[in-house]
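Got a structure for you, written out below as C-alpha cells; questions coming shortly.
Yeah, one chain of the complex is gone here, protein chain that is, but the others are all in their spots.
After this line comes chain A, so read on.
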Amino acid sequence: MARVLVGVKRVIDYAVKIRVKPDKSGVVTEGVKHSMNPFDEIAVEEAVRMKEKKLAAEVIAVSCGPTQAQETLRTALAMGVDKAIHVEVTGKDLDTLQPIHVSKILAKLAQDEKADLVIVGKQAIDDDCNQTAQMTAALLDWPQGTFASKIEKGDGILTIVREIDGGLETVKVKTPAVLSADLRLNEPRYATLPNIMKAKKKPLKKLTPKDLGVEIKAHQEVVSVEDPPVRQAGSIVPDVDTLAAKLKEGGFA
C-alpha cells in the first residue's frame, strides 16, 4: 500500500483584506489571520480519503515555515493525517523561501520517508506560483499529474483527469508520482471534535532545511509590492453612436 506525503502551506486566509506594507516590501502579515492554503486542504482530503479506502497505508503532512506552521499541521492531523513534519524556516530565510527550495525539501523528504505519492495543492493563494509540484517531480525524476480533478488508483498506475484550458485531459502515470490538487478534486471535510482531540497526541517532528541538506539561497529579489490600480469609474453613454465614438477615442476600435 502506498505511503503518501502531503505538502501544506500556511497562507493569509482568503477572506481577509490584504494590506500592502507602507515600505512596499511586501504585505502585512503581523496579526493577520492565516489558514491552510485551500488547495492544500483539498490535497490533504484526498490523501485521507485514500487512507480510508485502504489505498494508502500512512499519510504524512509536511509544512515549511515559521513556528505557526505547526497550527496548520495540527489542522491536517485533525483531518486524519497520521503524522506531521515541520521544517522550520524563519527570519531572513523565510523571506527568501521560494518554491525551488520547498521542492528540494519535499524531494528529500519523499526519499527519506519512502513515499510513493507526493500530493500538494496546485498553487498557493499568496504567490500563485504553481511550481512546487512540477519541480519536485523533476528533482525526483517521477511522473507528474498536475491540476488533478479526479484520481483513480490502478495496479502501480494512477489514472488522472486533469483540468486544462481546453477541457479535461486524462493521463496515466506510473507510481511513484507527484500530483497537484485542483479545485474540483473533492470538498475538504471539517475537522470534528474527536479528531481534534486525537490530533493533539499524533507525532509532530521538527527539522531544519540544513538537516535535509537544503540551502535557502536567494535566487531572486523582490523589488516592490504595490496595490493593483484603483478601478476607474465607468461612464454611462446615451446611445450607440457615442459608444462607438468613445471606443475609437480609446483606441479599441
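Note that in this section a contact is a pair of C-beta atoms (placed from the backbone, for glycine too) under 8 Å apart; a residue touches a chain by one contact, two chains touch by 3 or more; residues count from 1.
The rule is simple: contacts and distances are computed from a predicted model.
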Taking the list "D-2-hydroxyglutarate dehydrogenase, mitochondrial", "YEATS domain-containing protein", "adenine phosphoribosyltransferase" or "ALA-interacting subunit", the UniProt entry for the undisplayed chain gives the protein name "D-2-hydroxyglutarate dehydrogenase, mitochondrial"
Among A:V171, A:A191 or A:L204, contact with the omitted chain is made only by A:A191
Filtering A:V16, A:A57, A:A218 or A:V237 for touch with the omitted chain leaves A:V16
Hidden partner sits against chain A at residues 13-16, 31, 33, 35, 38, 187, 190-194, 196-197
